[in-house]
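All protein chains but one are shown in place.
And then subunit A:
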Amino acid sequence: MIKLINVHKWFKDLHVLNGVNLNVNQGEVVVVCGPSGSGKSTLIRTINQLETISEGEIWVDGKSVTDPKTDLNLLRAEVGFVFQHFNLYPHLSVLDNITLSPIRVKKMDKAAADKLAVELLERVGLAHKKDAFPAQLSGGQQQRVAIARGLAMQPKVMLFDEPTSALDPEMVGEVLQVMRDLAKSGMTMMCVTHEMGFARDVADYVVFVDQGQIVEQATPEAFFGNPQHERAKQFLGQLRAH
C-alpha cells in the first residue's frame, strides 16, 4: 500500500532523511517512533507530499507520489492525514469542516456528504456537536472531528502525525480509542506517536527512526521486550523513566 524506496531529503546541509526504505501492506498498522528531531514527522509528511523529497521513490496504492505527472490532489484525496494541532477550519462548523472536501474535491452532492458526515461523527461519538464551531470543542473533541474529516474522503490509508501530543493527558484516551476502532476496522494506518500502549496493542510492527534513518523495525513484542539497537534502548529507557 505504501512503499518508500531509498528516500533522501536535505534541508540545505541537514540530511533529514537518509535512505529510508519502508513497506506498509494493506490493512497493516505501523507505528513510527523516535527521539525529537529524528525526522519522523518529515518522513510521514513526505507520503502525501506536504514535504518534497530530494531523492528516492514513494508509492501509494501502486501510484508514484514523486512522479511529476501524478495528479497530487487526486492522490491526497485518497490519503487521510491527521495533524498534531488538528488544523480544523475555525470559520466553519464541525459538519462543514467534514463535508467541505467531499463536496468541493470529490463532487459529492451535499445531502450525501451531510449523511456521511453524521455517520462518521456518530462513529467518533460527536454527532451532537455537528453544529458547533471548532473553538467550542476541547482538544480531544477537535482531534476526533479531524479524524472524521479525514475519513470523509474515504481514504485508502490514514496517516497520523503525533495525533495526541498536543492534548491534555485526560483527552489522549478518547482519541486513541477512535484510532483503535479504526485499526480494528481494517484501515491501513501509519502513526507517528509515542503512545507505547497503543503501539503494543494495535501495531503490526514498530519502526524506530533516528537521525533520518530507520534503525530498527520489529514487532511490538520484540521492540519493547528486546530492542536491538543502542539508541532504541536509550529511547525506551527515557520513556519509561517518565
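A few notes on this one:
Following the convention adopted for this analysis, contacts are C-beta pairs under 8 Å (C-beta built on N, C-alpha and C of every residue); 3 or more make two chains touch, one makes a residue touch a chain; residues count from 1.
Note that contacts and distances are computed from a predicted model.
Per UniProt, the protein behind the absent chain is "Glutamate/aspartate import permease protein GltK"; the candidates were "Protein-export membrane protein SecF", "Glutamate/aspartate import permease protein GltK", "PBS lyase" or "ATP phosphoribosyltransferase". Contact with the undisplayed chain is limited, among A:40, A:76 or A:194, to A:76. In the full complex, subunit A contacts the hidden chain through residues 48, 50, 73-74, 76-77, 79-81, 83, 85, 87-91, 100-101, 104-106, 149-150, 153.
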